[in-house]
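Just dropping this structure here.
Of the protein chains in this complex, one is absent; all others appear in place.
Chains: A and B, in written order; residue numbering restarts at 1 for each.
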Amino acid sequence: MKSQKIIISNLQFSTLVVLFTVGSSILIIPRKLAEAAEQDAWISAILTVIIGLVLVTFYSKIAGLHPDKHYFDCVKHILGKWLGGFVIAITYIFFFFLSVLVLWNIGDFLKTQILVNTPITVIFILFMMTVIFGVRAGLESIARSSEIFIPWILSLMFLTVIFLIGSLETENLLPVFEGGIQSIVYGSYYFLSFPFLELLTFLMITPYVKTKKRVKHSFMEGVLIGGLVLTIAITFCILVLGADFTERNSFPFYVLGKKVTIADILERVEVFIAIIWFLSIYFKLAVTVYVLTSGLQSIFKLKDYRPLTLPIGMLIIVTATLMFSTTMKQVEFSEVFFYPFTYIVCLVIPTTVYITGLIKQKRKRA
Amino acid sequence: MKKGIQLRRVKVQKKQQQKEQQQNNTDKKNKTPIPLSTNIDQNIQTIKQDLGNSADIVIRKMNIGSSGNDQIAICYTNGLVDTKTVQNVIIKTLLVDIREAYLQNENKSKLSELFENHTLPGGEITKVTDLDNSKHDLLSGNTILLINGESVGFSIDTKGWASRSIEEPSTQTVVRGPKEGFVESLRTNTALVRRKIKSEDLWIEQIQIGQKTKTDIAILYMNGIVNQKILDEVKTRLKRVQVDGIFEGGSLEELIQDETFTPFPTIYNTERPDSAASNLLEGRVVIIIDGTPFALVAPALFVQFLQSSEDYYQRADMASFLRLLRFVAFMLALLIPSSYIAVTTFHQDMLPTTLLVSLAAQREGVPFPAFIEALLMEIVFEILREAGVRMPRAIGSAISIVGALVLGQAAVDAGIVSNVMVIVVSITAISSFVIPEYNLAIAVRLLRFFFMLLAASFGMFGIIIGLIMMVIHLTSLRSFGVPYLSPMAPFNKEGQKDSLIRLPQWALFSRPKMIAQDDYIREETPAPEPKNSEDLKGEGE
């Protein structure tokens, strides 16, 4: 095998964005949104997707500053060695905790819903092994596999939705705007950071995209489809289960799957939902772990990122097991630390970087 | 991982180089290319000696010419030559017809010139000047003519050995389509392809592989369509091969494929000239090996193994349906036993109550866990199948009766396995027979056990893990640089027309983009528009 330059097509980039957006959010965010905005969650969702599109345009602008450099190199170039290094360290910590949380999500879900008696660490290890397998196969393999899986994920999603149309109760959406704009914005606060702000991760792989001019386009396409899927999921949760029930369930969208019945033949299809979630979360974790390892490789200027996958994977497993020994600890961690942290790392810092970068560029020209 | 391979390759290459050097050294010491001696007896002696007086070597010395002073000798390998040609044509010519030429030979030119220009019959005649070449030609079925007093001999093409006639291929059978298959003879095989493609662009290069067997290998490609990079890659990989012998494409395949540690085949093989020809037209390289009816086709894509050449001879809608069916069968063969294990031991809640009850009723009294039961049955089935393949045909059917009827029925009656398990194994078996390519079917057989293990340990979760790993692995595969899963991943819209489904012929105006990069667009045929149909209708009325 010759060491070839990694190239992923724009379509692959889009599919990765879709899966990254959907992954881990689809089961959790309906509950978060229903908690915050009650039956107006769908409005909140639509609003957030629109903000997400704007956000992604902004991200593509950052990528456009230095199209051939990934985010870490870009930060280093713009902010200099020391400040840049600090920012990179913080962002790296963010990526790390992101992967820990994503891994924890899948473990938690399987532990509570499917493999109840299996030790969560075993689930972590098995899942992480698959992720490491994928990351070692390379970004191209991950991207291509995402292309293979996305039609399945989308059609399973579509089927579920179609089958649920019969049990829609439009009254569940009433009354509209009960909590006012406040609660809607409050919902958006969660939804924006999880998953849209996390898309900062993709700035690490934009340099590998084939047609760099269309990065923005692919990015938006991905977010739009992913956002749409999430919005539909949220809306259907509210429409079928009602806001109250949605917020009481740990995984409302999974419960939604349990509601599907078609002529008594096709029922109990929540496994479809589990598959959607499982596949999308796999790609989310694979992308983050790839970014973690290749990021470390570029920081220390190593030849190959592959030897790093195993130690980093183990570190993630250990952190996930030790830090979040209980469900309550994880919830607290997310609420108190992770959401604000996301806003700092994925909104405040990139803005600073971008503005500094622009100023520097102008000075150069002048 | 990559590094490891590279390192190892380097090591292997170094070793090979050393070997070669050693060989060369020994060659130089013992067998420096010896020119033919002018003394015919000495030549005959050397040949006999070098070949160990092998029984199949025939050497005949003759005196010819008006005076009978000129000694010549012909040598051939009995069984490799067409005896009729040798006896009726060559010997007769030499003994009878030559007289006249002799009489006219007033210039008293050398015998060799005389032979070359006037008398020797036979299509392909080459001069040989050294012993090694003559020995090689002798062993490939040529007749060697040695002349006393001259250090030049002739090698006359008299190849003609008993070979199988062209028959219907035993694999890749079709209902509709050409019924001829490749045979063991390289020449016949290239001819079969040439007969399909009479284009000047069909180029055939021939090389020899195997230090000892010196097997002839033909590389066929369409000049102008083939991707030069792929062609070069094929050639360099073939040239790198250093083995004693090649008897079948399979052993060559292993030496030139991209990735060894994969259950999936990355080189396609075919017994059908029409399939080889159509692959050539798509820009692929066909490698025909002397001595086997299976030609190799590279690069190969995953979807190719789920296609049959008949797909192009049947209606497009039927062909698409069949292709989808095969894909479904592929998934079934891969996943049915594991899904059964997963559902019955982990996800009983997925089943409707009535189905669960009847499954449970059957499993009452079965002593093994579902996984062991499935494993046993699958292994027994694999054994049966293997037994059926290796046995003579007549016994084969007896085995299937014993296996399927007696064993299956008795096992169920004895309560060792449940009825459902027998159904599951049967569906798996039948599905795996639907996969048109044997080497993909083997991959499925192997992977099935892997999936069963995963399912028995983690249920559906395990199966999905396995699927993800399989897809990741498939996407990381390449066949001569072409991504194995294209045109699905990387996605190519044009390629979808002829992968899992097949659109009508007029829609397939482009060649696979990844493969034929040079000449991407085929001739465009518009969709048929029967203009006269209105008229005919009028006449009918």
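The rule we apply is simple: a residue touches a chain if its C-beta (ideal position, glycine included) is under 8 Å from a C-beta of that chain, and two chains touch if they have at least 3 such contacts.
Note that in this section contacts and distances are computed from a predicted model.
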Please identify the absent chain by the protein name in its UniProt record; candidates are "Aminomethyltransferase", "Ger(X)C family spore germination protein", "ATP-binding cassette domain-containing protein" or "Carbon-monoxide dehydrogenase small subunit".
"Ger(X)C family spore germination protein"
Considering the whole complex, which of A:Ile184, A:Leu241 or A:Leu292 touches the chain not shown?
A:Leu241
Given the contact definition stated above, which residue among A:Leu83, A:Met129 or A:Ile299 touches the chain not shown here?
A:Met129
Which residue from A:Asp68, A:Glu171, A:Asp304 or A:Glu332 sits in contact with the chain not drawn here?
A:Glu171
One chain isn't shown here. Among B:Ile64, B:Leu111, B:Leu359 or B:Met514, which residue touches it?
B:Leu359
Omitted-chain footprint on chain A covers residues 112-119, 122, 129, 171, 174-175, 178, 241-242, 244-245, 248, 255, 258-259, 261, 267-268
Touch rule applied to chain B and the missing chain gives residues 1, 4-5, 261, 344-346, 348-349, 353-354, 356-366, 369-371, 450, 453-454, 456-457, 459
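One rule holds for everything that comes next: only the chains that are shown with their structure count from here on.
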Between chain A and chain B, what distance separates the C-alpha centroids? Give it in angstrom.
47
Using the touch definition up top, name the residues of chain B that touch chain A in the complex.
1-3, 5-6, 258, 346-347, 349-352, 458-462, 464-465, 468-469, 471-473, 475-476, 483, 485, 488-491
Spell out the part of chain A that touches chain B in their complex, as residue ranges.
1, 3, 9, 11-12, 110, 114-115, 118, 123, 126-127, 130, 133-134, 136-138, 140-142, 144-145, 147-149, 264-265, 267-268, 271, 274-275, 278-279, 282, 304, 306
